[in-house]
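To start, the structure itself, in structure tokens.
Yeah, one chain of the complex is gone here, protein chain that is, but the others are all in their spots.
Labels A and B are assigned to the chains in the order they are written; within every chain, residues are numbered from 1.
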Amino acid sequence: MRIRTVEISVGLFMLVGFAALIVLALNVSGLNLTPRAGGYTLYANFENIGGLTPRARVSMSGVQIGEVRAIRLDPQLLVAEVEMNIFADVDFISTDSSAMILTSGLLGQQYIGIIPGGDLDVLGDGDFIFNTQSALVLEDLVGKFLMNQVSE
Amino acid sequence: MLIDKIQRLGHRTLSRCAAFGRSGQILVQSIVARPAPLMMLPLLVKQIYFVGVLSLVIIVVSGAFIGMVLGLQGYTILVDYGSEQAVGQMVALSLLRELAPVVTALLFAGRAGSALTAEIGLMKATEQLASLEMIGVDPYRRIIAPRLYAGFICMPLLSMIFAVVGIWGAALVAVDWLGIHSGAYWANMQQAVDFRGDVINGLIKAVVFGFVVTWIAVYQGYDCVPTSEGISQATTRTVVYASLAVLGFDFVLTALMFGDF
Partner (left out) sequence: MVQEKPTGEVAALPLDDIIVEIKGMTFTRGSRKIFDDISLKIPRGKVTAIMGPSGTGKTTLLKLIGGQLRPDAGQILLEGQNIPTLNRRDLFIVREKMGMLFQSGALFTDMNVFDNVAFPIRVHTSIPEEMIRDIVLMKLHAVGLRGAVALMPSELSGGMARRVALARAISLDPDIVMYDEPFTGQDPIAMGVLVNLIKRLNQALGHTSIIVSHDIQETLSIADYIYVLSNGKVIAEGTPDVLKTQDSEQVRQFVDGLPDGPVPFHYPAPELMDELMAGGVFKC
């Protein structure tokens, strides 16, 4: 009987350990085991992406509608080209929508916010969002502020 | 006088080398050269019980307290910058990358490592190891191998349990007591933590530490002077060497995983 309690407790221990791994995977790292199937790709060019990274959130009105897939430098235009994967059920982004790089909180992660436009046509797979606003770069802001001070 | 000192230094260096060789021999004899037969399973279960299950209480309790302290400290520091929501991210990253594997390994060395050394040392002192050999059973295979495997298996599991309990403890402090929005706590954490980069790397650390600690513990037990004094010295050495090795390896692994070179 003693050996059975040992076996049972070892079994429980192993289960708890693996449960911990699953909790870490799903709850802590937000690993998505079932990525939303499909979705479509949008592109946007930014003059400066700041600290944006792949897997960053793409949201509209604060609701996540996709994530950043890849970031490249466009060799002709010499600006950053961001590839975004938008969930398939979000098929109502109008062509005159604008994209901007935002920061969650003062020190938080950077993400892309999409502000919907009024056009009736909607963006499809592979389209570009032309209306973009770059990330706020603190140094630029400080520089502008100082210039204003001087000119006054 | 000087010659004498040099001579002693040389002697010590040589005996250290020999000790290292013997520890390698134990490792090779018990696992590399002889893959474990299935017969070992009951022995392994028993060792996992001693090494893992019995360490569970200390791991859970310390995990909870360390998480709570992190939550509290993180909050008081971050609130100055108005970004106290980032406490979840700070707690999760520091636990997953560093504290869970390292602290678990240190506790593991103190709890399980010293027990392993004392147990094997006692077996040596009471001639149980010699007796096994005379019965025609390889003590490496029968005594050492299951304990080594149990160490490899238990350390990562314990480390993950530690991390989960710690994150939960921090949530208790930050969300329930200090009033951070629970959505912000968890969402910030999920944003910041990468499964491959943080969880898996932490797990790799835990496996390496488990290997190092158990190896040292088993070697010290097997190589100790078979007297009560020798066993107590070997137990102390296990804790000291294992802790130092864990901290040293932690730096190397961190540099390899998170450093840019």
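To be clear about the criterion, a residue touches a chain if its C-beta (ideal position, glycine included) is under 8 Å from a C-beta of that chain, and two chains touch if they have at least 3 such contacts.
On a predicted model such as this, the values are computed, not experimentally measured, just so you know.
Across the complete structure, the visible chains that the omitted chain touches are B. When the omitted chain is restored, the residue from B:Q7, B:T76, B:T126 or B:S182 that touches it is B:T126.
Along subunit B, the points of touch with the absent chain fall at residues 122-123, 126-128, 130-131, 133-138.
Methods note: only the chains that are shown with their structure count from here on.
Mean C-alpha position of subunit A lies 36 Å from that of subunit B.
Those residues of subunit B that touch subunit A in the complex are listed here as 45-46, 48-49, 52-53, 56, 81-83, 85-86, 92, 96, 154, 156-158, 160-161, 163-164, 167, 186, 188-195, 198-199, 203. The touching residues of subunit A, counted against subunit B in their complex, run 3, 6-7, 9-10, 12-14, 16-18, 20-21, 23-25, 27-31, 55, 57, 104-109.
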